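What follows is a single structure, written as structure tokens, with notes after it.
Of the protein chains in this complex, all but one are displayed in their positions.
Each chain gets a letter, A and B, in the order it is written, and its residues are counted from 1.
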Amino acid sequence: MATMNAVLFFSFLLFAIGCAGMLVRRNALVMLMSAELMLNAANLNLIAFARHSGTVTGQAFALLVMGFAAAEVAVGLALVVALYRRKDTVNADDLNLLKG
Amino acid sequence: MNGFAAGLWESLVSGSKLIWPQIFLTFAATVMLWPADLFVEKARKHVWAPITMVILALTGALIYLTEPGVGFSDMYKVDGLTKGFQALIVLAAFLAVMLSQKLLDALREQTVEYYALILFSLVGMLTLVGATDLMTVYFSIELMAICIYILVAYLRDQNRGVEAGLKYFLLGAFSSGILLYGMSLVFAAVGGVTTNLAELNRLLPVVPQSSSLLVFSGVLMVLVGLCFKVAAVPFHMWSPDAYEGAPTPITAFMATAPKAAAMGAFLRVFGTGFAGVSSDWMLPLSYVAGASMILGNIAAVRQQTMKRLLAYSSIAHAGYMLLGVLGKGVDNAQAVWLYLLTYLVMNTGAFAVVIILQGKGEGERIDDFRGLAKRRPFLAFAMMMFLLSLAGIPPLVGFFGKFYLFKLAVESGLTTLVVIALVTSAISAFYYLGVVNQMYFKEPADLPEGAEPEVLSTGMTLIVGVTCVLTLVGTLAGPWLVNTMFRITWI
Partner (left out) sequence: MQGYAPILLLLMIAVSLPVLVWTLSRLLRPDFYSKAKYSTYECGITPVTEAREKFNVRYYLIAVMFLVFDVESVFLFPWALQMKELALFGLVEMGIFLFLLLFGYGYIWSKGALTWE
């Protein structure tokens, strides 16, 4: 069980780094990477505990998450490129047209 | 074929009966994108709208015909809740496609992608409301959200559209990260054996003391993730911006269909999966519900644009609907369904009026509604009905939905929250009536000389007319609605 605590601790660390990245960094690309880090923290939990219990549910879940993470990144990158073409910036603070 | 493969084949065959609507939608949308679109000239892309409507009507029929059952290793279930919410979602998509015509024609932005993306997001939503496993919940939420990110940024030649899309995307990615991490913690808490909601409901209340922190934080994170999707305070920041920047028909779509889907998921995940550990989430969720009602309604008061006003009002409405989740019972789920149905009618009507006015370059600002009653009495009357109904004034249909929801909430012992809901409903009447005041008691702004009111397109007149009539006399259909509502079950 000690190993599982270590896994949880490590995945929480990853998740915290991802969270902090989303909240602190203002570069859209870095924010995208931070979001991926959060997903991977969850993946780590899923795979470790699936292995711990000897079932495959968690592993299948993790595979699924990987596929969706790729799709999400593709859409995110496309949006960032679209923004860059229009405004010459990838800084989230420059998204200031919509307020209220 | 050996036993293992034969077993899988059997489960696929029996399971596929449950997801015919989704299979049909996926197939139709894929063929639309490629190769069918190759045979449509650039100037004739608008033909995709009627085709999409036919596809949606057929999907509706398939949903009606689907027999209840469980499939795919208990990951997906068709029951009253699934079918009821699926019907709502398809109806919302149908109305959104109808609303889109005028705007897309005017902007010369008719493409097949627009319709295909709506259909793909629909696949996600239809699966979400029948999801009985955290895995299904996650992937259908993602499928729904990814398509909607693109739809929000659809008008990519406008700065506002791209900005709204990226904002929505970043916050959406953040929320799905939290949601997924929460799921992984719940999975870890039960020792990594299952993600099935029914199994979780059995295992979660009896986890050892050492794992109770995992359960608590996991359930809370799933709660946060879903609150993002229904735009409940304090996870609502994305919604006014996304609502304002998106093409208006997509705004109307976002206010209804994904909200209905996320509410369905909320009801099922928390009503069946996490019901055993309700002491962990009841208090946080009631704070979220209360805060949504208060903040949504107060922030709406000072809005200058109609789309943002409706965005904040939809945040408040999400707060009301969360009362149904807090009530936990099947009857509360029925009340949420009824509420969503009435909300769909009046909200679509209100957005239709905004779109009609937008065609002439106005309708964005609340000032544009000044003196509307003199210029276009029919539109002004319809808009007044929608707004009064949103405020929940009897005997309009909005009151009917609200009354039922609040009554059940009181019976479930949520008296404090219902008091907050009633007080904030009164506040909401203030800003809805502000718009009515602009329309009926203010002089019209100076119009350019000879500006003739343009002839309404048949589709738009139809939508406004039908939704207006439904708003007015929907309550008369009360017994029938309540009867239908009682078929929303999850057993």
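By definition in this document, a contact is a pair of C-beta atoms (placed from the backbone, for glycine too) under 8 Å apart; a residue touches a chain by one contact, two chains touch by 3 or more.
Only a predicted model underlies this, so the values are computations on that prediction, with no experimental measurement involved.
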{"item": "Residue in contact with the excluded chain [from A:7, A:33 or A:78]", "value": "A:78"}
{"item": "Residue numbers in chain B that touch the chain omitted from display", "value": "1-2, 4-6, 8-9, 30, 33-35, 37-38"}
{"item": "Residues in chain A touching the chain absent from view", "value": "60, 63, 66-67, 69-71, 73-74, 77-78, 81, 84-85"}
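FYI, only the chains that are shown with their structure count from here on.
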{"item": "For the chain B and chain A complex, residues of the former touching the latter", "value": "134-135, 138-139, 142-143, 146, 149-150, 153, 156, 159-160, 162-167, 169-170, 173-174, 176-178, 180-181, 183-185, 187-188, 191-195, 214, 240-241, 244-245, 303-305, 308"}
{"item": "List of chain A residues in touch with chain B within their complex", "value": "4, 8, 11, 15, 18-19, 22, 28, 31-32, 35, 38-39, 41-43, 45-46, 48-53, 55, 57-58, 60-61, 64-65, 68, 71-72, 75-76, 78-80, 82-83, 86-87, 92, 95, 97-98, 100"}
